[in-house]
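Every protein chain but one is kept in place in this view of the complex.
And then chain A:
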């Protein structure tokens, strides 16, 4: 068992290192390691018909590092504490409005296209970091495994599309870039914000944190408002 787990972990790390060296050389957003490495893993699983549960014997060890990875965001937060204090209204205002727009637009579009309540509720927390989104979704009556896939799609929208969106909508300030990426695309967006410099990263990680806290509080209200309006 241990050998299998260690093998899977090593394989993951190897795939990741190869993909990130490719990304470093070409630097095209579509080659983002989180995407290409995941794609390679998915292809391997499907081709060799390995069940996800078997893969997770090793995968869960990497998954366990998500906790300390979230905690380590305290470091850029602390280093940028002065910037944060001076921009508090911008951070709170931008994040909360963005979060509400994201929740309502997601639900309304899903309803407009006739998706069932299960899908609508699973979409609601899509811009919130996976561990929180799963909790919100299952509390509301959504399907947590669907939610985690939706969270990833929201994340990749920012991580891959981010630079194009910033150019198209003329978002230039590091405050705007950071808050936008963190609010819409949680940790994947924050990983992208690393490329825009320290100020954007701290903005993004604060936005992600505020999103998680506020999102878990307002999520039930947003769902309740939608269904009392529609019936």
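Convention: contacts are C-beta pairs under 8 Å (C-beta built on N, C-alpha and C of every residue); 3 or more make two chains touch, one makes a residue touch a chain; residues count from 1.
In this text, contacts and distances are computed from a predicted model.
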Out of "Spermidine/putrescine transport system permease protein", "Anion transporter", "Probable glycine dehydrogenase (decarboxylating) subunit 1" or "Holin", what name does the UniProt record list for the absent chain?
-> "Holin"
Have a look at A:4, A:28, A:213 or A:230 and name the one touching the chain we're not showing.
-> A:213
Determine and list the chain A residues touching the chain excluded from the picture.
-> 12-13, 15-16, 20, 32-34, 37-38, 41-42, 45-46, 52, 55-56, 59-60, 62-63, 65-79, 81, 87, 89-91, 93-95, 97-99, 101-102, 105-106, 109-110, 113, 115, 119, 123, 126-127, 129-132, 135, 145-146, 148-150, 152-155, 157-158, 161-162, 165-166, 169, 171, 173, 175-177, 179-181, 183-185, 187-191, 194, 207, 209, 212-213, 216-217
